[in-house]
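Of the protein chains in this complex, one is absent; all others appear in place.
So that you can tell them apart, the chains are marked A and B in the order they are listed, and the count of residues begins at 1 in each.
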Amino acid sequence: MTRKITIDPITRLEGHGKISIFLDDGGAVEDCYFQIPELRGFEQFVVGRPIEELPRIVTRICGVCPASHHLASAKAVDGCFNNEVAPLAHKLRDMYYNAHYIHSHTAHFYALAAPDFVLGPDADPAVRNILGVVAKVGLEIGGQVIRVRGLAQEIQRIIGGRNTQDIWCMPGGVAKRLKEEELEQIKPWVGELYDFTQFSLQLFRDVVLANPTYVDLILNGPYTLDVQNMGLVDQNNAPNFYDGKIRVVDFEGKEIHKYEAKDYAEYVAEHVEPWSYLKFPYLKKRGWKGFAEGIDSSVYCATPLARLNVADRMATPKAQEAFEAMYGTLGAHPCRALLAQHWARLVEMVQNAETLQRYCDDSEITGEQVRVIPRKITGEGFGVVEAMRGTLTHHYTCDEHGICTSANLIVGTTNNNAPIQMVTKKVAQALIKPGVEPDQGILNMVEMGFRAFDPCYSCATHSLGQMPLEAVIYKGGELRKVIKRNC
Amino acid sequence: MAENKLQIALYWGAACGGCDVAVLDTNEFILDIAAVADIRMWPIATDGKYSDVEAMEDGELDLTIFNGGVRNSENEQIARLLRKKSKMLVAFGACAYMGGIPGLANLTSRDKILDTVYVHNPSIENGGHIVPQPQSRLDGKVLDLPRFYRRVYRLDHVVDVDYYLPGCPPQPGQVKAVILAIVKGELPAKGSVVGASEVALCEDCPRTKGEKKIKRFYRPWEIMADPETCLLEQGILCCGVATRSGCGVRCPNSGIPCRGCYGPLPGVIDQGAKLASAVASIIDSKDPAEIETILEGLPDFTGFAYRYGVASSLLQRSYRQ
Partner (left out) sequence: MSFEPKIVGFLCNWCSYTGADLAGTSRIDYAPNVRIIRVMCCARIDPTFVLKALRDGADGVLICGCHPGDCHYSEGNYKMMRRYPLLKKLLADFGIQEARVRLEWVSASEGQRFADLVNDMTQRVRELGPSPVRMAQATDMAER
């Protein structure tokens, strides 16, 4: 008789989810499902709203990465207004976004991921959290983490008026300029942020890379997948989080696709399963092949590691050094070891800090013209940015009055739904042994699979689902019967 | 679990995580909280599971902070569970208090949303018209999902709530003040709104206010608004007139109009109705045709009136057949 273990809810991530593990009679893992139970309906309920309001509505898809939605939305809205945008606005948005990246990556690494490494994956759950980490590494470091995160948030607030739930982008640009005295306030902080990125990399070396168990887990453990990679790159194939082309590279390093935002629907499609509210994107030209690894797989990751996997280089020098050091240790570029995402996040932070520094040194950054009044409504726009959790696409249409007529979103974490399903099953099968009751430490290690992706399920499940109208019956893996009612 | 430490939980319903970030944004205050409290459940940051909550005694939690609305059966189930296990339950943020932005779904229909999301959006490949099910059977294995409700509900539609902390998200300074008040036992009457002002945003907004006579409304991108003058006075709709203050006026201070996230003023039972009165009162016309023309500058008035509060309005949802 099959036994079911449910991890509910999954924790140390953003959003709702549960893992349902089925054991066979011998106690081995027969199957494992990563189910997302939440939905809200943004793609439908933004219809009818003035298109310029969408960047302030879609931030509520996620309060952890609202800036990602705000900027992707702003770019889609730009498209609806004939892409008439003050050039300085693009620079300011990129500057703002790099600050956002730093506090988001810092929060994930220290609050969500670090507990598993600093305290150990099987530590007492009551202390296996940010507070336990601070207790272990000391208040001085804990205080520094909090301070740095706060500084990055404050930089965002100074530039854009507000940090959580962004407000600042408008058709034609942004609502306010950066004043000289505000820039003077930010400058010393950027130096501190850069130093912190180096400190974090050193901490990673000391806590993770110096521990052979962890290194083994990263390089040789079950947390690997032979699937493809997606990320946004600039004209030098370096990562750019705000703009660029979308590049897809297979796990052996060969480029499969490179396309512009407006063509996304030719390259990415979404598959639906009845046991999760979250859809499963895949590479459209290859077709849905199920949850399968391999060089022909149509499953792809869109994550910090995937971004670095598709990049030929970083965009800034110190980040480039960190990039080379990372892949030197990992032994291959691209790298399939999913736990390396935690490292990739820290490498990205170096580029974020260096980019911020470049903008601070840019004499035009405090310019006056941050907005133009758009003259034409052209009715359709595509906004793609790299959310911290993956490639984020907002595609809008509006009518001649600028009222939204449709919205399609493919969100960062949604891209990773299939790989997360696959790695969770793989890890469960590897770690849950027949005859040995899995304790909370083992179950936590199953959770470490998704946690490396820094998932954001409120993001992923922006959309609203329907209730019991169709029953899909499988037996032996084969679709046997579909019973529909009112479908 | 130490003696004398407060036992607390923070949980999210149909939420975005921003309210949890607002708690993290109190920065070093988090460490002060940890010094006086055991956090028994906080899915974003700690590993407490539902089974841990189920194992608690009734009232074992001194405080639960619940953000997010009630959108599905799991949200309701856990709201009821936490209410049972908690001495005090605070509705934290606009979604728990008023339904929030997801409440806009109450103006559309489940069928339309199903069609858009799972069948017709440009990137969907779903020839079999498969939709998520509350129960799926694969090879004899049963997989459950929460039942998706027909509309969004507020937290107090399903459980008794002790206090309401508005905002989307609540401003961290307010969060800190309210938590301190709870720890010290210095709270107003049960059912009160805390962590917000008793007056409208206009009272705290530094822009100059004169007499408002509007002959034309502008979309915010249509003009370069004067940064010193009231936005509404310049014909740009700002919902601050019908919204509680307490947020620090972050939006108008950045050149962006208020959209009402702190909710209605004391004594107001329908925020949108009040916005309608306020906007009507500044229209400079006595001619019905001219009034209609002026109002054409304000498309989707309903979306402004109830941006955060459809679920909290008197009508609560659309009745379109």
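In this section, contacts are C-beta pairs under 8 Å (C-beta built on N, C-alpha and C of every residue); 3 or more make two chains touch, one makes a residue touch a chain.
What you see is a predicted model, and the numbers here were worked out from it, not measured in a lab.
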| item | value |
| --- | --- |
| Displayed chains contacted by the hidden chain, counting the whole assembly | B |
| Sole residue of B:L6, B:L31, B:L187 or B:I283 that reaches the chain not shown, by the stated touch rule | B:I283 |
| From B:A55, B:V142, B:L180 or B:I291, residue that would touch the chain that is not displayed | B:I291 |
| Per the touch definition above, residue among B:W12, B:Y149 or B:Y262 touching the missing chain | B:Y149 |
| Missing-chain contacts mapped onto subunit B | 107, 149-151, 153, 157, 268-270, 272-274, 276-277, 279-281, 283, 285-286, 288, 291-292, 295, 301-302, 305, 313-321 |
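FYI, only the chains that are shown with their structure count from here on.
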| item | value |
| --- | --- |
| Complex interface listing, subunit B residues touching subunit A | 1, 12, 14-22, 24-25, 27-28, 30-31, 34, 38-39, 42-51, 71-72, 74, 100-102, 104-105, 107-108, 110-114, 116-118, 121-126, 128-143, 145-148, 168-169, 219-224, 250-251, 253-256, 259, 261, 299-300, 303, 307 |
| Sites on subunit A touched by subunit B in the complex | 2, 4, 7-16, 20, 22, 31, 33, 35, 37-41, 43-50, 52-53, 56-57, 60-64, 66, 81, 107, 111-112, 125-126, 128-131, 134, 139, 142-143, 146-147, 149-150, 153, 157, 160-165, 167-168, 170-172, 175-176, 264-265, 268-277, 279, 281, 284, 288, 371, 373-374, 395, 401-403, 406, 408, 410, 440, 444, 456, 458, 463-477, 482, 484, 487 |
